[in-house]
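To keep things clear, I will list the structure first and then write my remarks on it.
What follows is an incomplete set of chains from the complex, kept in their original frame.
A and B are the chain letters, set down in written order, and residue numbers restart from 1 in every chain.
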């Protein structure tokens, strides 16, 4: 078990778990907001434009927390600074 | 237990858990939104077009967090950068 393997393993496991755990919150939060939006639409069809606009701006904000997780996950897979260091060290 | 085996094992386990855990949130969130959509449809049949359109756009957003997990899971199985490195290293 040399250093490269250990860094690779912890990066792989963390990349998966980060997006795995981080997808629970946004999905549930968006589902809840979406559910309420449909109730609001049914109650006030005249305000449909206003409601759907607020809904999608808000959903984008909720989605952003999921995006943070995805970004960290992709950084760990494809732009991992620690991995790059060890690769350079080994190849230097 | 050489390096290749360790990287392979952690990729396999993480790929499965990522999509396994990551499917819980979207499924529950979509189920909730869908349930409310049907109630809204029953209350305002005249707004059916508006409601179903908002529903499916919103569901796509919720589904996206599940897709992130699937993408990371498939990357770990079929385009794992760490695995490729070690394969090249071994075959170089």
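Assume contacts are C-beta pairs under 8 Å (C-beta built on N, C-alpha and C of every residue); 3 or more make two chains touch, one makes a residue touch a chain.
Note that this is a predicted model, so its numbers are computed, not measured.
With respect to copy number, the whole complex recorded in this structure file holds 14 identical protein chains, 2 of which are shown.
Note that in this section only the chains that are shown with their structure count from here on.
Bringing subunit A onto subunit B by least-squares fit of CA atoms involves turning it by 25°, to the nearest 5. Here the CA centre of subunit A is 11 Å from the CA centre of subunit B. Chain contact summary for the complex, subunit B toward subunit A: residues 1, 3, 6-7, 10-11, 13-15, 17-22, 24-26, 28-33, 35-37, 39-41, 43-44, 46-47, 50-51, 54-55, 57-59, 61-62, 64-66, 68-69, 72-73, 75-76, 80-82, 85-86. Taken in their complex, subunit A has these residues touching subunit B: 1-2, 4-5, 8-9, 11-13, 15-17, 19-21, 23-32, 34-39, 41-43, 45, 48, 52, 55-56, 59, 63, 66, 69-70, 73, 77-78, 83, 87.
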